[in-house]
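Note that this complex is displayed minus one protein chain, with the remaining chains in position.
Read from first to last, the chains carry the letters A, B and C; within each, the first residue is number 1.
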Amino acid sequence: MKDTSDTRRLFRQLLRIRLIEERVAAIYPSDKIKSPIHLSIGQEAISVAVCDVLQPQDIIAVSYRGHAGYLAKGGDLKGMIAEMYGKPAGCAFGKGGSMHLVSAEAGVMGASAVVGTHIPLAAGQALAAKLRGEDKVIVCFFGDGATEEGCFAETLNFAALHKLPLFFVCENNGYAIHSPLKKRWANLDICARVRAYGVPAVRTETSDVTVMRAAAEAAVAAIRDGEGPQFLEAVTYRWLEHVGPNEDYAAGYRSRDEMEPWENEDPVARLAAVMDAAWVEKTRAEIAAEIDEAVEFAEQSPIHQQEDLYRHVYAQ
Amino acid sequence: MKDTSDTRRLFRQLLRIRLIEERVAAIYPSDKIKSPIHLSIGQEAISVAVCDVLQPQDIIAVSYRGHAGYLAKGGDLKGMIAEMYGKPAGCAFGKGGSMHLVSAEAGVMGASAVVGTHIPLAAGQALAAKLRGEDKVIVCFFGDGATEEGCFAETLNFAALHKLPLFFVCENNGYAIHSPLKKRWANLDICARVRAYGVPAVRTETSDVTVMRAAAEAAVAAIRDGEGPQFLEAVTYRWLEHVGPNEDYAAGYRSRDEMEPWENEDPVARLAAVMDAAWVEKTRAEIAAEIDEAVEFAEQSPIHQQEDLYRHVYAQ
Amino acid sequence: MSMLSEKPAMAGRLLAYVDALSEGVAQEMERDPSVFLFGLDVDDHKAIQGSTRGLVQRFGPNRVFGTPLSEDAMTGVAIGAAMAGMRPIHVHIRMDFLMLCMNQLVNIAAKAHYMFGGAVSVPMVVRCMIGKSWGQGAQHSQGLHSLFMHIPGLKVVAPSNAYDAKGLMAAAIRDNNPVVFVEHRLLYFTDAYVPEESYTVELGKARVTAPGTDITLVGVSNMVMECLRARELLAQVGISAEVVDLVSLQPLDSDTVLASASKTGKLLMVDNAWTMCGASAEVLARVAESEEGAGVRMARMGFAPTTCPMSPELEKVFYPNAATIAAKAHSMLRPGSDWMPDEKAAQLSYQMTFRGPF
Partner (left out) sequence: MSMLSEKPAMAGRLLAYVDALSEGVAQEMERDPSVFLFGLDVDDHKAIQGSTRGLVQRFGPNRVFGTPLSEDAMTGVAIGAAMAGMRPIHVHIRMDFLMLCMNQLVNIAAKAHYMFGGAVSVPMVVRCMIGKSWGQGAQHSQGLHSLFMHIPGLKVVAPSNAYDAKGLMAAAIRDNNPVVFVEHRLLYFTDAYVPEESYTVELGKARVTAPGTDITLVGVSNMVMECLRARELLAQVGISAEVVDLVSLQPLDSDTVLASASKTGKLLMVDNAWTMCGASAEVLARVAESEEGAGVRMARMGFAPTTCPMSPELEKVFYPNAATIAAKAHSMLRPGSDWMPDEKAAQLSYQMTFRGPF
């Protein structure tokens, strides 16, 4: 990896998401964020790599673990922090919280906290794009656990049948909450499963954002060429606990040894090492300032009026 | 095929089911059976072959198209006909009808008319057998359409994970109601899909009951040996309309040409041709008498009292 | 008052409910290219018992198509397409199968507009049919509308006649929210005067279908027909019943019910469903909570509190019918005296022409 405009762009995204997630984790014990948070620390490179090959009109679908995707696709930071604070200035008017980020402007479909539910929704978005003849790729990010829900299999079949412009991105972090893959899958080769439904699948086993970007680029190009849905299994690792701001290696279900290779390969650190140090510092400072401003915005922004409870039940 | 005690046994079963189904079809226009009927004519050999390798303690799970399975496993004929008539003497007390056959004695799990629902139920039966250390194989018969329901994928994974004594038998007749496979599956190789979940799978493309029996025998032996679930795709053809007693080749969604190879290979006719003709006639007469008796039983058996409506809502 | 006009206009031609459904859809598809219709078997020769007849021929397989047997994901697909600005109509030949779609309907469709603070809306229609008779049995006969009424964010309608079927279909398609559209199999071949041109029936309004002074009969879907017949039977013994058709279940126009009930002083609600936590419980509760409702005597009828049996003898007892409705109303008005109309006279003509199996 070299210090090029490409790597700078990718690094900046990675660093920005990392610093934002760290700030959220730091705020959390203050109880200002009264919403369950599922942080992406350790997994950021997937969102960054994939979103880097997307166009503004493309749409991504994310889950409750959606901060990285939302930010990588260009979701507004102030709107995200204010959303966690439950303020009307939040991207979901403070009604969704951390688990339900959304951005019509940036092309982030509203996130769901019922595992797997957003997978067929993404297919519906892709069907709409196809019916209207739009040049639009839909990306759906989900975890390894989500592939166990029946709707995943149903959606694979439907997407393949209709050759939908849909990119399935499985962030395989090896766990669903505390349950490891081998307690959940008889056959660990998820790509084989997916291919058997008629969807081409590739696997990456790295934190190297450029390798993942290349895989994503090929898949998205195939989709734009009308070849139908593609699947990427991005093997990754969740550094912190499932929900909340802390490490949980003492809990016993996994050891920190398992994480260390990932920490050693951390793309934020590795890219920082090859970048111009002054530029890195400047970038870090810029991001910190942006985060300060967003947190300040969220903290200062007004709270809800009781009447707001009754808004948005039905669309007019 | 030769006239042996084995082929006689198989032939007798095939003929019996065929004649029963034909009788049901013949009665149907009289409106005595006020229940939707899904006949198995053309598909009988699958149930016959599979049930021939089972033990009495084994259990089968069938769908609304369950006459053949019920009979092949030894379900009581009188109970079945009375059930279609909605009489209290029916196997489900006249509350289920043709779509909900059941026999605790013969090991026929109650049949469901919501497609796919019985697949996880069969896995539950298999789990129970495993937890109790029983020597019991569970067979689940279902159609090609049922494999599209999410619960099928979920069940494959779970069964493989727990090495359940479960034999999945897909009666692939190429249609879900009037919709052909190619309108529903992106990849027609269902065995590949199943294997990718960790379940061994074989396919038969014949009406030859002895070939299917051999496939079933191998699968059931593997299950009894503790090798976990197995899958059989038995390609077959539904001769009559989806529901009801008639042919429907004039409807336009399929042509009779498609059916003819299956008719030419009809195992009932082909086996009859190699059997001793006198024995065949005697057998046919015995079966006809049995059917007469069962129909007579159903017709004469008393109808429900109004109070029966309120029985069986809750188990005591 | 804000209820629907007393009678559908006597304009147009006599049209069957089943044809009103497809005409309603066709006119909206003509009008708005974002409307499409899909679901299991919508494009085959049976055409969901005729209710999607001609649509694939007219609008092509991109806008009218069958699906794999994957109700859960297909519901998600409908919702996702709706979020993207399309107006999907997802069709189910039986309401029972919606149980496979509950997660998407309850946890996404109903909540998206709210949970995303208005950033998203879900304009979709879920067509589903209540099955009845010919041994449909336990899993092909349920009226489960109250499950959807319970969830804020969903709308639910249940037309009892061809006029409303067409007009509500147009309104439901144009509505920017998920609408569960409850049809009834036995109504498919009933006729009504239906205008040829496109029109909407407003969601959220009930209709007084037939006036009366002694008791208010409130019906849902096919039970409106049974109530109307019960009204005739009651007239024979000098009782004047007013029949209210709820038409829309969520929003629920309890004002119209209340106005009628506080006038007659008696309310009998008859649902095409179980009563426990059903639409009938809601209607009674609303009347009971209201000022005007104090003193109104109330009762409800619905499916027997059992699973639906296949047996024809038991199926008959499972459902309310004109005779049992009339008898119940009679017992509310004249407590001491036992009366039961002749069952034959009570049978509705449409029931006699209907013949199985599916």
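The working rule: contacts are C-beta pairs under 8 Å (C-beta built on N, C-alpha and C of every residue); 3 or more make two chains touch, one makes a residue touch a chain.
Model, not experiment: these values are computed from the prediction.
Contact with the chain not shown here comes from a single listed residue; of A:M1, A:L19 or A:V114, that residue is A:V114.
The residue touching the chain not shown here, chosen from C:P88, C:P159, C:G219 or C:P309, is C:P309.
Set against the missing chain, the residues C:G24, C:P123 or C:G153 yield one that touches it, C:G153. Interface residues of subunit A facing the missing partner chain: 31, 33-37, 86-87, 94-100, 112-116, 145-146, 148-150, 176-179, 183-185, 243-244, 251-253, 303-304, 306, 308-310, 312-313. For subunit B, the residues touching the chain absent from view are 59, 88, 90-96, 100, 102-104, 109-110, 112, 114, 117, 119-129, 131-132, 150-151, 154-155, 157-158, 161, 311-316. On the side of subunit C, touch with the chain left out of the figure occurs at residues 72, 96-97, 99-100, 102-103, 106-107, 110-111, 114-115, 137-139, 142, 144, 146-147, 149-153, 250, 252, 273-282, 284-285, 287-289, 294-295, 297-300, 305-307, 309.
One rule holds in what follows: only the chains that are shown with their structure count from here on.
Judged by the touch criterion defined above, the protein chains are all mutually in contact, each touching every other. Relative to the centroid of all protein Cα atoms, the closest per-chain Cα centroid is that of C.
Remark: subunit A and subunit B have CA centroids separated by 46 Å (rounded to whole angstrom). Here the CA centre of subunit B is 36 Å from the CA centre of subunit C. Averaging C-alpha coordinates per chain places the centre of subunit A 42 Å away from that of subunit C. For subunit C, the set of residues that touch two or more other chains comprises 67-68, 70, 72-73. Residue numbers of subunit B whose C-beta contacts span two or more other chains: 148-150, 183-185.
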